[in-house]
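Taking it in order: structure first as structure tokens, then the write-up.
Only one protein chain is missing; all other protein chains are in place.
Here is subunit A:
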Amino acid sequence: MNTLWEFLSMQDANVRFVTIGSVLLAASSAVVGCFTVLRKRALVGDAVAHAVLPGVCLAFILTGEKNPVVLLVGSFLTGWLSLVVIDLITSKSRIKEDTAIGLVLSVFFGIGVLLLTSIQHSGNENQSGLDKFLFGSAAALVGQDLYTFGAVAVLLLVSVVLLYKEFKLLSFDIAYARTIGLPVRKLELLLTTLTVLAVVVGIQSVGVVLMSAMLITPAAAARFWTDRLGAMIVIAAVMSAVCGAAGAFVSFTAPAMPTGPWIVMLLSMLAIFSFILAPNKGLLARYLSQRRVRRQMMRENILKTLFHLGEPTGEYQHSYSKNQILERRQLPVLKMQSALKTLSRQGLTQKSKQGWALTEAGKKEAQRVVRLHRLWELYLTQYLQVASDHVHEDAESIEHVLTPELEKRLEELLDYPTADPHQTKIPQSS
């Protein structure tokens, strides 16, 4: 608890650097990442992240020091080069983009690891800490890094704010963007540059291996919570910033811990959480809505069965035992019992000693379902020329989904029919 308080008070200058740095990096890569994901360039982001490593190593070999600006320039150059190579391979050869991305990612990363290993064996005293680029260490951020990276983060955010509508159109419909005269090529170039920049500054705290998760995961998670681009970007940035701060906290309490994997783990947990629990789009919401539909179908089927039982005599509100219902229509017994209880609660059925009967309201509801069933059967035979012995199964499921508007349209289309294809009466709406 004390540690948390110490961390939150931010009295230690080092803690300030690390936290502000991580938050800025995480948020800005999430913002750019939204466009990467929407433009379906997620894998390219991964390739760039890996291609940054040889740049870092080359910059160090050439200058012999760990100046953040120099390392940044080096990584930017190889990151860019990897994109150019992917483009070249895709446009000039028969190799498809996914293969090109895979090739470039592994070749650049391989060269990076080779260079890193040779630096580590070179005996240069400055080299300690370069391996942090593999998995990242927010704890290694110092004041000087912060200024450089802070400037880059601000540049990223300002560009996205200023060119929001252009980037939006570019991501949605690039052909149309070109036809209205947007400088599509330049905008793409800028967006790509921003992505490379986000990657380059992000690797300090997350490392090249996991950097693409910083671009992709917040965007993917945020998409579950909203249908608006602006909101999606803000949600992604906030989620990412929180995880960035949490990662910095881990760095603070346990400096030996690699920060990158921690941030990515937290982000992934948020993404899984969104995937399951988000309203409407989440797994749980979808499951619940499916269950609701199944239960409603069960209830409507029971009402219909009671109606069918009464049809020969015309006494629709007669009571029937469970067995009589089950004889007429096979239903899972337990689910039927619980559905009958719900129906009683809704005032659609009534329980007596002899069993269950439709109430007046229940009869109306049952009539509606039966009418929809028979209307659909008629529609299928008349407009789709389906044989009349094939239409029942169709109508069994369609009867539950037809809306009042469609019902009206069907009635008009079929000229207010009174009998279905089996010459059974179609109950009229009251």
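Operating definition for what follows: contacts are C-beta pairs under 8 Å (C-beta built on N, C-alpha and C of every residue); 3 or more make two chains touch, one makes a residue touch a chain; residues count from 1.
Methods note: contacts and distances are computed from a predicted model.
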- request: Match the chain absent from this complex view to the correct UniProt protein name in "NADH dehydrogenase", "Monovalent cation/H+ antiporter subunit A", "Protein translocase subunit SecD" or "Metal ABC transporter ATP-binding protein".
  value: "Metal ABC transporter ATP-binding protein"
- prompt: Which of these touches the unseen chain: A:H121, A:R185 or A:R228?
  reply: A:R228
Message: One chain isn't shown here. Among A:T36, A:S171 or A:N301, which residue touches it?
response: A:S171
Message: For the chain not shown, which residue from A:L162, A:M269 or A:L288 touches it across the whole complex?
response: A:L162
Statement: The missing chain sits against subunit A at residues 38, 40, 162-166, 168-169, 171-173, 175-176, 178-183, 223, 226-229, 231-232
